[in-house]
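One protein chain is absent from this view; the other protein chains keep their places.
Let's turn to chain A:
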Amino acid sequence: MTAAIARLRRALPTGVLLLGLATLVIVPMLFILLAAFSTEVPRPGSIGLDALSLENFEVLSTSQAMGALGNSVFIAGAASLVALAIGCGLAFLAARTDAPARRLLYFTGIAPLFLPSLVGALAWSLLGSPATGFLNLLLHGVGLDMTLDIYSRPGLIMILALYYAPYAFLLVHSALSLMNPDLEEAAFVHGGTRRHTLRRITFPLAMPAILGSGILIFALTMENFPVAQVIGNPGQVDTLPSFIYRLMNASPSRGNEAAAVAVVLTAVLLVVTAIQQRAVLRRKFTTVTGKGVKAKLIPLGRWRWPAFAAAMVYFALAVVLPVTALLIAALQNSPYIASLGQLTDADALSFYSLGEMLTSEDLLQAARNSVLTAVLAGLIGTAISFAISYTVYRTNAPGRRVLEFVAMSPLAVPAIVLGLGLLWTWLVAPIPVYGTMAVLVVAFLAVFLPQGYRGVSASILQVDRDLEDSAVLLGSPRAKAVSYVTLPLMRVGMVSTLLLLLMLCMRELSAALFLFTSDTRLLSILIFDNYDNGAMQGAACVSLLYCGVILVIALLAKSLGAKTVEGSR
């Protein structure tokens, strides 16, 4: 009897956590499944298993759906390759060569992170739209008879590659700079040439990081919605996420078919994520260690400056040109210009609209909402992540592996799909959460659970459990030992996780897409809404401010010594 009670007591915390996570993640996915196999979308009063059918999957047999699937895979594949080339190249330059201004190169590698892909896509539609894109006006202005068309598959690939290259950069840069130089030295001692050593020693050692980041980028670009919508849609290039969005927004809404497409997209990502997890796990067996020994720099010789110039071209394409385009669009008095020369006219530009927007109630409300949801989701997310990590790594509670699996599962679920599932969950739930800020917090908690969990776990593993146990041995209750010993020791890790979550929540659009209403708009939603309502100037104004806010959080994170981003979206 007492043994049974003891076991129950041991299982209770895990049970409560599992229940919580199930509501966050599993229930929405079940709703997606239900909707995909049903003729009615889940709604209060009309939910059940009596309208089951397979006909929603017929939409998949259409040529448009097959085209969208093909586009998704092709574009994500090509974008990952280009992003890898950029990210790895930059990482190599910044970490292992004598290229000039390597700190600037490092900044170049991560700077595009401050422009969410939505902002990048909007800016590039201003730059590269075939008729009046600024770059095309420039080309025509200097008398070149050529036209860039960003609304195309190559355009999509380029933009995705530009904004996802930092993920490859970060992972590969850390692998390259932490690499044990003894192995390379050994190769030299045995007569290996530099080229040979690079090929046989250095790159194989970095391979797990390269592969891992490549697959991560594939998964992220595959589920990316904003770029697909802003750049793909005008060129009639559909991808699965934009296809889901269109089905949901059709009139009458085709939610069941959207759910069927969502199931397919999730299935593809499930496979990709499984491969990625394996690739990431493999890294633990390599000899990449943080010994603090600086690896030798490789002299580039006459390639020093060309390599630097190439990096600057990337910086210009990913940051300078887009921000300039947004600034011009924010200041333009008329949405139409026939040549860049017009911008120098006396009344062509004005800060009026920017000022109006920056002080408008809409923007202030969205900024408040964004900060509030991000802070709440960050705090609660960090707390939940701690509870899970603690249960998984510090207890022998039954079911803790299941807990870990559920916590990592959102990685395989596209944010736009999770948002759809959450919409139906909270519409049906008896708690009045839909249409409030709370549902957005819930969405962000669910979407970024893996990142939070991973951040806190990494930190909890670095703190020896004996310290906490000693406190308990000396008579302290467990809870007190945790709050006075373990948590203070994990301070940096917890703050890093909190800031990472803050940053990710501030950037997120897709998860909130079906959950916001006009009084709970976030900055990202306000930009998308403005774009969707045809107010490009408004979208540009908010975008500029949005990047500013994200930059401030990033700087804050840096000054607090946080290590941001691993496996972040």
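Things to note:
Simple rule for what comes next: a residue touches a chain if its C-beta (ideal position, glycine included) is under 8 Å from a C-beta of that chain, and two chains touch if they have at least 3 such contacts; residues count from 1.
In this section, contacts and distances are computed from a predicted model.
A chain of the complex is left out here; the name its UniProt entry carries, from "Carbon-monoxide dehydrogenase medium subunit", "ABC transporter substrate-binding protein", "Monosaccharide-transporting ATPase" or "Heme exporter protein C", is "ABC transporter substrate-binding protein". When the missing chain is restored to the complex, the residue among A:S38, A:N56 or A:S129 that touches it is A:S129. Of A:S61, A:S251 or A:N396, it is A:S251 that touches the chain left out of the display. Of the candidate positions A:S61, A:T344 or A:N396, contact with the unshown chain belongs to A:T344. If you put the hidden chain back, the residue from A:L104, A:L183, A:L358 or A:V495 that touches it is A:L104. By the touch rule set out above, chain A reaches the unshown chain at residues 43-46, 62, 64, 100-104, 129-132, 233-234, 236, 243, 246-247, 249-253, 305, 308-309, 312-313, 316, 327, 331, 333-336, 338, 343-344, 346-353, 355, 427-428, 430, 432, 434-435, 514, 517-519, 531-536.
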